[in-house]
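My questions will all concern the structure given below.
In this view, the complex is presented without one of its protein chains, the others remaining in place.
Letters A and B mark the chains as written, and numbering starts fresh at 1 in each.
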């Protein structure tokens, strides 16, 4: 598969995972109807990519290619009909979220490099793409976003690492699609380990213990 | 009137309605001063259009033409001085909101088609334009946005229908300004009927009854 195709597949997988994540989170934490479920699924799924593309100065991918929106709607629809089984399963939501996080981090960084952004900016854009959808989800549901919480289990750090791997690989001359796959896997592994073993980043020195 | 002028008038009407809606909602639900009233009026009024134009990749209409901002400020000012009379009237707020929703849905879809977006994307952009201002309003007031609520009385569905009418009319070759008027009227009628008879969209199968 060409690099272009690898990135498209990763992007659509990320959108599907975030759509499931957003739609199931809506069902679990708010009183929503089918419109709310679909809306939160779609917004979580396309939010990070829209932020990324607006910051890159191009028309968001969702509006250029029907496959993005269709994938997001498919994820939302699946979540709606599976909600009876999945409502009480918090773990799949976290895994879908980790998948979206990993995939969007590497795609955001890759796209930023392709647009000629510097290394620091490419990492920032990767992280913003990765945490953007979930942050919009939490803001709309009136919750403090995961990325800000002291109990976030390293949410942004694996995304930063994944984006950093892509940027470093580019700096030393690699830029193949499989680097993005490696970065995403590292991010996903670190995030799920942090969830499993309740790892957290250091708290501010003055903060009271959790 | 030319199609261009019909759309401008609809846009300004939508902005005025949303400015009244946002400013009165601010007065009713939060402790705001005149700045807060004007700010929430302006942001509700121009929010959907700014989202629409940023996603279309052009400078938001508000920054190109002084009439948009002036209209929004007029709506906010009117709300401020009428607040003694209107504060307890929840119904006008809902009607202004329905008017803004209807007008922004058809304008968003029309503009998206003019920019060459596909049908599915044009409907999405119409809906985002329509619900964007109110969603920003609710996020700033720290409330779960209407569009996500299980008790939303079809908020996004009429907007989707209005945008869909514009897109379908365009697909079969119509694109006159009056199609936008028809779409907006259908949206407004369905929304007010849904409010009057408390219609709601289906809830997720696993959700407890309201």
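Here are a few things to note about the model shown:
Just so we're on the same page, a contact is a pair of C-beta atoms (placed from the backbone, for glycine too) under 8 Å apart; a residue touches a chain by one contact, two chains touch by 3 or more.
Computed from a predicted model, the values in this text were never measured in an experiment.
Contact with the chain not shown here comes from a single listed residue; of A:46, A:82, A:109 or A:157, that residue is A:157.
Interface note for the absent chain: among B:141, B:154, B:167 or B:195, the touching residue is B:141. The omitted chain makes contact with just one of the residues A:8, A:82, A:98 or A:124: A:124. Residues 54-57, 112, 117-118, 120-121, 124-125, 131, 135, 139, 142-145, 147-152, 154-157, 200-207, 210 are the ones on chain A that touch the missing chain. Interface with the hidden chain, as seen from chain B, comprises residues 26-27, 30-37, 39-40, 42, 50, 54, 57-60, 62-64, 66, 69-70, 80-81, 83-87, 139-142.
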